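The structure is given below, and queries will be raised subsequently.
The full complex has more chains than appear here; those shown keep their coordinates.
Chain IDs A and B follow the sequence of writing; residue 1 opens each chain.
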Amino acid sequence: RDRESQGMAKNTNMRWRLPLVCLLWELAMIVLFGVFVRFGAEADAHWEEEKHEMNLTSDMENDFYFRYPSFQDVHVMIFVGFGFLMTFLKRYGFGAVGFNFLLAAFGIQWALLMQGWFHSFKDGKILIGVENLINADFCVGSVCIAFGAILGKTSPIQLLVMTLFQVTLFSVNEYILLNLLHVKDAGGSMTIHTFGAYFGLTVTRILYRPNLEQSKDKQGSVYHSDLFAMIGTLYLWMYWPSFNSAISDHGDAQHRSAINTYCSLAACVLTTMAFSSMLQKKGKLDMVHIQNATLAGGVAVGTSAEMMLTPYGSLIVGSISGIVSTLGYVYFTPFLESRLHIQDTCGIHNLHAMPGLIGGIVGAITAAAATEDVYGKEGFIKAFDFTGVYQTRTPSIQGGFQAAGIVVSLLMAFAGGAIVGGILKLPIWGDAAAENCFEDGIYWEVPEDEESDVYHMHNPDKPASP
Amino acid sequence: RDRESQGMAKNTNMRWRLPLVCLLWELAMIVLFGVFVRFGAEADAHWEEEKHEMNLTSDMENDFYFRYPSFQDVHVMIFVGFGFLMTFLKRYGFGAVGFNFLLAAFGIQWALLMQGWFHSFKDGKILIGVENLINADFCVGSVCIAFGAILGKTSPIQLLVMTLFQVTLFSVNEYILLNLLHVKDAGGSMTIHTFGAYFGLTVTRILYRPNLEQSKDKQGSVYHSDLFAMIGTLYLWMYWPSFNSAISDHGDAQHRSAINTYCSLAACVLTTMAFSSMLQKKGKLDMVHIQNATLAGGVAVGTSAEMMLTPYGSLIVGSISGIVSTLGYVYFTPFLESRLHIQDTCGIHNLHAMPGLIGGIVGAITAAAATEDVYGKEGFIKAFDFTGVYQTRTPSIQGGFQAAGIVVSLLMAFAGGAIVGGILKLPIWGDAAAENCFEDGIYWEVPEDEESDVYHMHNPDKPASP
């Protein structure tokens, strides 16, 4: 039953390594949370007194009610959306949904700390509320994206190591963009998608496996695994308006982000279907495109959704991103693999990298084109936070900084991915041999389907064992 | 691998037709959105100034916070609910979930325009907000219903053509009911379910396929396809309270709609289970009934849920609709097919048509029975919008108009369905031959399951290709 008996040299036994990493890590989290993390004012029992001080008459003004529904949608995207999207492989469903679960649960704790130190640190304590939970999910989203590139080729320990470093680098990059460059990126086209995707692509490049065709037969899908993947696709697609609006300003900004994203995604489905059919000799639709490229419209308005992109602007951006993404799956992914040795299991270059870049650029243009006329005097200042030291910043300067944010994210992704890829290449993490990639049996107890099950499963007449 | 080689006359190749329709359509949408669609006041960056003018002290008063959670639930119902409900067919899961995705993404854009011109048009612009998104989803819901009748028998282009016309007719019908007749129908028993179902049934009647028994072997389910369908069922069932309350008035009306729908659906499950068991010789439950008839309770309170139907009234309506729907599956569907040549793949006559009629009638009775005593003086006026020119309308007159709304919806459905069915009968849309119905392989790249996969899927020992 085990590949080890077939003369495999690699030791994939996780028995001591995985528990050790998980338990030490959780212990570290407990200590660090104990030292640093406390409830923010709106989640603390002192809220009653806080309300008096802030002259709030209603509990409704608690940020919980502005953001919790969006938080839950984002939460579903991270765990069910990404998890099930990756179950398309015929023999790697446990790994897809299970390892995604593991790395995300691991990452959100570290993200609460890292992002907390950068953004919610006050008097020596990190004060958390629902917005921190959303941001932690966002941060881990970038790891889920990178996971897509190396899906099926790494051990759970490698994933945890990558998560540790990627969350750290994400937080640094995010701090540079949001705080130093004063860039807007509520839906994370740059911080989440561009960074996460190019980080993952760099890692998979470093981990290049020349003999991966040995497991080529397992890189495809089966009928029902494609349906499981559609669960992931649809939840990502449906909840993306919540993703892009989750941390926008209260009021019109959240409202506008949701509408722009809704429009962009609708358009993206049509151009994806069009190009999926057009690029096949017989005009048949390809589930790979439907599962992935339909989502590019959400990525591509991640920066600009909260701006006055307008519904027709969103349709244009969504249409383009669906086309680019589908073309990527047909032409670019094979090129990346054969020429650049980038083995990208889920095609994150098409779903996150290119649409992420589009998103950053569209954001820069939309910001540069902003006028007081379109936003209103107050709305203009609020939308771009042109207050304090940024009071004198003009839209065109803001556009320049937005563009700089793309470049910084790319550099961080390449440099970080190279270093982390190098670390993951060390022969101590228990990754599988090439012929055992994309195979749940290596790290999971997989139920043995007796032939009799396959035949007689729904036929109670026949004896279970012939 | 392709049926074409077996002497099939029909050309189902979508390669140029489908892309052309999708891309031209998306281009048209971009132009029309560019000319007409703008953000409503609550999604526009001028909201800050709007707040001052309206004397609003909190962003919480933005309609986004009243309706966005319900919107997301409705969104899930349209894409996952309807999409997965229709995956019950053993070989048509891709088409069910994929074509539903395509037609809904196509339809919501057109619905934003059509409904916008009728309801949100101001100074030459359509001003949209979260309520428009909900209404667009609702409108497309009626197309998803009609899709259920023709599931597996039409090409994606036929579905897009049907969507184009049905959304148009839906919007006209909705305008007649809501604006001209001043009818209440927040959950759409008449506008969505009655109209959508009889429209779809008329279309499938026109498209009658006398040789459909040639694909009878594919019209059934397999074990796991029935479980996929239950995902759709449960999400429709769980979120139906959100559906019926999504566009009701703020406050008590939304609250009441949710409670009435919750009660009706709970009762419906019990009577469905009872009749499903009772109508089988061996008393075994039939998944077709559980997947579908349990939802009739949501349809049947679509009009009256926001009225003072009362919880016990909801239980009565839900109980009756579960019985009617289950009886429909057992006795009526075979009759419709054999006698009236109405081939109704999903049994929408039982799930949407009859319960929709019940819903319209219950709504008319509940409206006619309304009194100031039960609603309170202010509540009475608010519940039925008895203001302006409708100031003098009495409950019994309102009941009459509600009943007229049913008749108008039926007429629009029959007439519209006949015309659209005629258009879809043209031999240019690439539909499949009868023996290829209910078969994903015609329009989709379907993964080849080698026998070795079936046998050895979870058995890494054996070589992948013997």
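The definition used in the following text is that a residue touches a chain if its C-beta (ideal position, glycine included) is under 8 Å from a C-beta of that chain, and two chains touch if they have at least 3 such contacts.
This one's a predicted model, so the numbers in the text were calculated from it and none came from an experiment.
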Total copies in the full complex, given that 2 are placed here: 3
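The rule is simple: only the chains that are shown with their structure count from here on.
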Copy-to-copy rotation for chain A and chain B - C-alpha atoms, rounded to a multiple of 5°: 120
Mean-CA-position distance for chain B and chain A (Å): 31
Contacting residues of chain B [partner chain A, same complex]: 2, 13-20, 22-23, 25-26, 29-30, 33-34, 37-39, 42-49, 51, 58-60, 62-65, 68-69, 72, 75-76, 79-80, 83-84, 87, 93-94, 97-98, 101-102, 105-106, 108-109, 112, 128-130, 133, 156, 222-224, 228, 231, 443-447, 449, 453-455, 457-461, 464-465
Chain A residues within the chain B interface of the complex: 1-3, 58, 60-61, 65-66, 69-70, 73, 90-91, 217-218, 220-224, 226-227, 230-231, 234-235, 237-239, 241-242, 250-256, 258-259, 262-263, 265-267, 269-271, 273-275, 277-278, 280-287, 290, 294, 308, 310-312, 315-316, 319, 374-380, 382-383, 436, 439, 441-442, 446-449, 451, 454, 457-458
